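In this view, the complex is presented without one of its protein chains, the others remaining in place.
Chains: A and B, in written order; residue numbering restarts at 1 for each.
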Amino acid sequence: MALKTYESEFKIVRDDSKCIACQVCVRQCANNAHIYDAEDEKVYADDSKCVNCHRCVSMCPTKALHIEHTPLQFMGTANWTSSAIRNVIKQADTGGVVLTAMGCDKKYPNYWDRILLNASQVTNPSIDPLREPMELKTIIGKKPDKLEFENKGGKVSLKTHLTPQLELSTPIMFSAMSYGSISLNAHKSLARAAFEYGIYWNTGEGGLHKDLKKYKDRTIVQVASGRFGVNSEYLNTSAAVEIKIGQGAKPGIGGHLPGEKVPEEISVTRMIPAGTDALSPAPHHDIYSIEDLKQLVYAIKEATRYTKPVFVKIAAVHNVSSIASGVVRAGADAVVIDGLLGGTGAAPAVMRDNVGIPIELAIAVVDARFRDEGIRNQASIIAAGGFRNSADVIKAIALGADAVYLGTAALVALGCHVCQKCYTGKCNWGIATQDPYLTKRLNPNIGSGRLMNLLRGWSIEIKEMLGGMGINAIESLRGNREHLRGIDLHDKERELLGIKAAGETW
Amino acid sequence: MKRIYISEEYCIGCRLCEIHCLVAHTKSKKILKAFKDEIPKDATAAVLVEEEGHLSFALQCRHCSDAPCIEACMTGAMYRDKKTGAVLHDEDKCVGCWMCIMVCPFGVTAADPATHKITSKCDLCAGQDSPACVANCPNEALVYEDRENES
Partner (left out) sequence: MFRFEKKANPFYEKDVSGCAVSAIMNTKGRRFSSEGIVKSIANQRDRSNGLGGGFAAYGIYPQFAELYALHIMYQNQASAHKTEQYLDDYFQVEHKEVIPHRHDTVISHHPFLRRYFVKPYPVGEKTPDRIFERLSEDELVIKNVMRINTGFDGAFVFSCGKNMGVFKGVGYPEDLAVFFKLEEYSAYIWIAHGRFPTNSAVWWGGAHPFSLLDWAVVHNGEISSYGINKRFLENFGYNCTLFTDTEVIAYIFDLLVRRHDLSFEMASKVMAPPFWDEIEKMPDEEKELYTTLRATYGGALLNGPFSVIAGFKNGIIALNDRVKLRPLVAARKDDFAYVASEEAAIRIVQSELDRVWSPAGGEPVIVMLEEPAAVPTAP
């Protein structure tokens, strides 16, 4: 046997004075990191199997467990970090790609943390959202340049009618995560929370499970390069259709759901044979150019009889503003931009950590470009990728986004501890897995309630911040960069973000 | 009456219900002290997780409205609490005939091998707002509700 020359990343620390050998940890760890020895009547640990997901820690009734990053580190250098060394060794061992999941794990500048919000003092009263109206309602879709009215016997009525729109009670939606990459219970939680809170959830590219059709009016169905589960009925069981071109975590590459993760239910939903690999090609093979995209946009509009807005999702790459402009001109009702920090169920680490640009800059340049071209009203901008809290959301809106998509934050609300092992299919929290023993750990009754709590909490905070700025409707903040100031930013970055420096006055 | 209902689709087989049931029926009710000093090694809880493959559920006395164990008990040790409707067991009156075990359609009463009397009979954790198994179920696979009086 070849010598394994790198050690475990984590160390399981068990406090023997507290361990009652109840074996809850043993039963809860899908990675078999805890082993019960019946003879010794003791639980032992295999550190090498631990992924630091904290399931055992959370479940241990006596709080006897603790996970540490192993103190044993490679000598290394500032350049040759332990993870750099470990990855080289792993690849030398296997000849494979280093796989990972979730969002970018490199410390690039975070612009949200370098943008400050404004508040009213004296000259402009702040507004108390607990006592006065504070409106977060957001309407997504193409808007006309101008409205026309007609006067019928003194009664004014609309001559211009809006094309189909989505109405959100708060400017937040759940982003695309496919059935396959996450469990049906996760989908149920998202769908139910979206339905009850008055927002939208997104099926991702894996089709729509039959049990979720009842949430149709709050469902965005996705059409990606693999076209899984796509047929006329699917497109019409929705509030909107989203064409996925790219994903922030892995712009430019497709996806691969291995056959062992395609059991009966997923096979039916995705409309592929059970046990076969579900391959999403890197590009759509019928979209090699912007005019091809236009054809698909209109093919979908035809198939849905122009009753649904069509979104196009692209990853934030260097040329994002021109691409987004092309997307709008191709007929999209909303353009979704997924930033550098966007998550995934599986991606090569090199892609996740090195490709794309931050969502903050992408929102700013796309919004500015649309306004320069006079097409800002023709499509909504939906931002995705790494939103951690309501402040990130409100800053995105002030930069110019209409709404944001939450992926990771929603999963964390469902229990995810961001261990980044989604691709193993052994998610101990019952989210990124299809193992029936694990999926039932996510009870959609609890999950949807937690998601609604999150939406409620963030919405209250957004209202507080808006009221502080003396604004009582979210549309008055959208694209209103006057309320943002930059700190610790270069002039060029501020120019791109379109914001002044902290300390600069109106 | 308020009963414990089971949602087997959410039972994750962690057996925290069993652990907390045992603790709730000790004198100290403190988990570490209970497991170190009070609970015998081979003790069985009044709730038992039945498991096969990925399917599991936690079962305890159903407190049947037509309880065969009360019918079968010759000493009146098994009785119904007039106030709560729960089926309870008086250990002082029990003579260890195990008739209740034989007639129980759910197999949720068990004998204590040491005393030969009936032990670990679910008492709905009398006096508590919520039985320990329900209170400590991390996934709401057990709920304590009064569904009979629902419209």
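In the analysis below, a residue touches a chain if its C-beta (ideal position, glycine included) is under 8 Å from a C-beta of that chain, and two chains touch if they have at least 3 such contacts.
None of these values were measured; they are calculated from a predicted model.
Every shown chain that the unseen chain touches in the whole complex is listed here: A.
Remark: the omitted chain is touched by one listed residue; of A:Cys60, A:Ala176, A:Ala324 or A:Ile471 this is A:Ile471.
In the complete complex, the hidden chain is touched by one of A:Val97, A:Leu130, A:Leu162 or A:Ile487, namely A:Leu162.
The omitted chain makes contact with subunit A at the following residues, 120, 122-125, 127, 132-133, 135, 137, 139, 141, 143-144, 146-149, 156-158, 160-162, 165, 371, 374, 376-377, 469-473, 475-483, 495, 498, 500, 504-506.
By our rule, only the chains that are shown with their structure count from here on.
Inter-chain centre distance (subunit A to subunit B, centres taken as mean C-alpha positions): 44 Å. Put simply, subunit A touches subunit B in their complex at residues 18, 20, 22-24, 27-28, 59, 61-62, 430, 435-437, 440-441, 443, 445-446. Partner subunit A is touched in their complex by these residues of subunit B: 7, 9-16, 19-20, 31-32, 35-36, 53-54, 136, 138-141.
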